[in-house]
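What you see is the complex with one protein chain gone and the rest in place.
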Amino acid sequence: MRKREKLDQLAISGSLTPWQEVRYAISKDNRALIGLAFIAILVFIAIFAEFIAPYGMREQNLQNVLQAPTLQHWLGTDDLGRDVLSRIIFGTRTSLVIGVSAVSIALAIGGVLGLVSGYFKGIIDILIMRVSDVLLAIPSILLAIAIVASFGSGMFNMIVAIAIGNIAIFARIIRSSVMTVTERQFIEASHALGSSHFRILTKHILPNVLSPIIVQSSLGIAFAILAAAGLGFIGLGLEASVAEWGLMLSSGRAYIRTQTYLTIYPGLAIMLTILAFNMLGDGIRDAFDPKMRDR
Amino acid sequence: MKKLSFLALVLLSFTALSACASSEDTILVVASGADPVTFDMHATNDIATARIARQIYETLVLQSNDLELLPGLATSWSEIGNNTFEFKLREDVVFHNGDPFTAADVAYTFRRASESPTIGHIIGAIDPDKIEVVDDYTIRIGTKYAFGPFITHLAHPATSIKNQRAVEEAGEDYGSQGVVGTGPFQFVEWNVGEKVVLERFADYWGEPAQVANLEFRTIRESNVRVIGLENGEIDIAYDVAPSDIPVVTGNPELTLINTPNLGAEYLGLNWASNPYLKDANVRKAIAHMIDVDSIVEAIYNNVGTQMTGPINSSVFGYNPNIDPVPYNEQMAQDFLAASQWPTGGFTLRLYVGDNNAERIRVAQVVQTQLEKLGINVSLNQMEWGAFLAETRKPAEESVADLFMLGWTTVTADADYGLYPLFHSESGPAGGNRTFYSNPRVDELLDLGRGSIDQAVRLQAYQEAQAIIAEDLPWVFLQTRENVSAYGAGVEGFEHHPMGSYPLAGVRKTN
Partner (left out) sequence: MYRYIIKRVLWLFPILLGVTFIVFTILYLSPGDAASLILGEQATQESLEALRNQLGLNDPFLVQFFRYAGDVFLRFDLGRSYINNREVLGEILQRLPNTILLASLSITFAALAGIPLGVIAAKKPNTAVDNGVMALALFGVSMPTFWQSLILIIIFSLTLGWFPSGGFSNPNQWVLPVIALSTASIGNIARITRSSMIDVLDQDYIRTARSKGLSKKKVVNSHALRNALIPVVTVIGLQFGALMGGAVLTESVFSINGLGVLMVNSIRTRDIMVVQGSVLFVAFMFSIVNLIVDILYSFIDPRIRAQYK
């Protein structure tokens, strides 16, 4: 209890370290907590899929195709007699890998561009922002579709395609956070003390833009998973034997009248996962927003 | 404001449409899964186009449902030596634009066709210098070499007779507008991506079409076509997917019609891209791992039967005395044990086009089955055009070790079903994507192509098939069937093995 009150005090006075701030934000918002808990479960499932899934990812049984849910197959079997539950479990791994890798790439590139742009300002800033204007003028899902259509489908191309659609967004958000931070006094003081740009960027600015980065990463992962499933759904995704939710949906679609479970469950998995990441992102953002905090 | 007036426009056109439908003219609505490409038959060779073109255009020769050759625009023909045929033409035929049909149109059509790279395999044997107009209703056409299946090729939709004036008037846009033929229906409009509208041609020389209007709608998803059939928006649905067959058979209002066509599915085993598949034991091991019966039952809903060789039974030259390769995992293990790689341990790249859901499923079955032998299979699912390009690369660039494909012997003659696929000179660009090469087979295929004695040809083709079935450049999967469904009130609809069905005789009673 006392610790909590102390944290509240520190938070209001703005003297928490960045990591403490994020943890504080999560603890203050139920949504963020629920989201985080669900993400933790998803990560666990993704890592230990082999042990959790009752059947193998590709284990087929042509004598037992399209069976409605039973005790042996809780969510039924698909058109090749594969266990739907197991495919959804393995699909968790596929989705998380795509989401996290795409956002990491976007964050790495967009982050550097945003930092440089917001910190140095001037001509570099103008240049980077104009390029991001152009990138933002193409709806990101269309950009991803164009890239995958051009270079072909597959895991790597898909990750890169989704990442490119997100670079400009990360660059923008980080730039504006950096700009807010650089106006603060301690940065000016560091300048006066003769610290190098690199030192100021890494020691002072980077930690202070942590929260918007986490918020955008969380929302970005949600978008990436949605985009990947969407690409899979229109046939631009991974190859068919890999368990991927969008692909499962699109092949289940042929049976929408007779085997609705093939459409319902993979979609539910996509929705819940996106919901979890959105809850985490929203929760932290609201907790950080000083206006929200007061209420 | 703009939006409002646009809305009004949409509503207006909708009422206009429904007003049309309520008039007493009958419309037969046919739903197909793909959009036609162009009605310039020299610029495409695809089934979606052929199905519509067949109502608009006619060919010199007709092929009956039993694949018998009948007079079409030509009433008779005879060989006059020097690989040349003389054709007598119908004298009572007019084009949709009013021009009379004469030998000049035939000459124009074949000269223009010979410049087309797209349909070279169909009309490539024709020598443009041996096209000679004798009089208005007599024409001679010769081939560059003795070409056994020549008359059969003249029944192919790619050889549809065009009208020179119409083609020249439309210029670059011929095919999407200004389309003129001699068939029972004439072209009205084409709403790309949506529908093609045809109407009965009043001056047709033969039996006039039973329905006044014919509408081909493009509806990509098979289940959406079937739903349309159920609620009466559609009269005939082409290509009912295996997954929708139970829905159709379970509905007493609907009739399912499935008939074997001239196509076959196969798994190609590439001899050039890797060392493993050169070993006959590895090929046999793979063939014994594939359970074709279960594939047909589970994936194709019992449409099709296992092939024993490369061509199916309705094709001229078929060999009925070949035994199928049985599914037997033990035999597969034994053959692999006898090979240079007794326990597998290598990787094969399996290529499949992304436009065929069933084929993708079969590819996954192949992948899982071969993994049981210790053969790793990496699945490469590619966009259809890219897939064709990949499997057509020359030997030194070839990487598609295994690939899923089909072949339709449209002419119903073994030459078309064997020469491009198994003659070593065809090469991957000609259709021999496995780089199969056997001097004896080459000899037999040359003999069958160069002779016009059907007994000689039959014997040559049967021997060739026996050798190919032993060599196994393909794992023979199943025959293809045409599957359509039609609603109550449709009468007289029949399949044709070519996959494009004449609709002039179809009636609609309500």
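Residue numbering begins at 1 within each chain, and the chains themselves are lettered A and B in the order written.
Methods note: a contact is a pair of C-beta atoms (placed from the backbone, for glycine too) under 8 Å apart; a residue touches a chain by one contact, two chains touch by 3 or more.
Just so it is clear, the model here is predicted, and its values are computed rather than measured.
Enquirer: May I ask which residue of B:176, B:259, B:339 or B:437 touches the chain that does not appear here?
Expert: Answer from the full complex: B:176 touches the omitted chain.
Enquirer: Have a look at A:60, A:140, A:217 or A:251 and name the one touching the chain we're not showing.
Expert: A:140
Enquirer: So which bits of chain A touch the chain we can't see?
Expert: With respect to the unshown chain, the touching residues of chain A are 31, 130-131, 133-135, 137-143, 145-147, 149-152, 222, 226, 229-230, 233-236, 246, 249, 253, 256-257, 260, 263-264, 267, 270-271, 274-275, 278-279, 282, 291-292, 295.
Enquirer: If the missing chain were put back, which residues of chain B would it touch?
Expert: These residues of chain B touch the chain that is not shown: 3, 6-7, 10, 14, 17, 35, 37-38, 43-45, 117-118, 120-121, 124, 172, 175-176, 191-194, 219-221, 224, 227-228, 231, 354-355, 383-386, 388-389, 392, 429-431.
Just so it is clear, only the chains that are shown with their structure count from here on.
Enquirer: Spell out the part of chain A that touches chain B in their complex, as residue ranges.
Expert: 58-60, 62-63, 65, 79-81, 152-153, 235, 239-241, 251, 253-258
Enquirer: Considering the complex alone, what residue numbers of chain B touch chain A?
Expert: 221-223, 227, 241, 243-244, 246-247, 291, 294-295, 297-299, 354, 357, 360-361, 363-365, 367-368, 371, 379-383, 386
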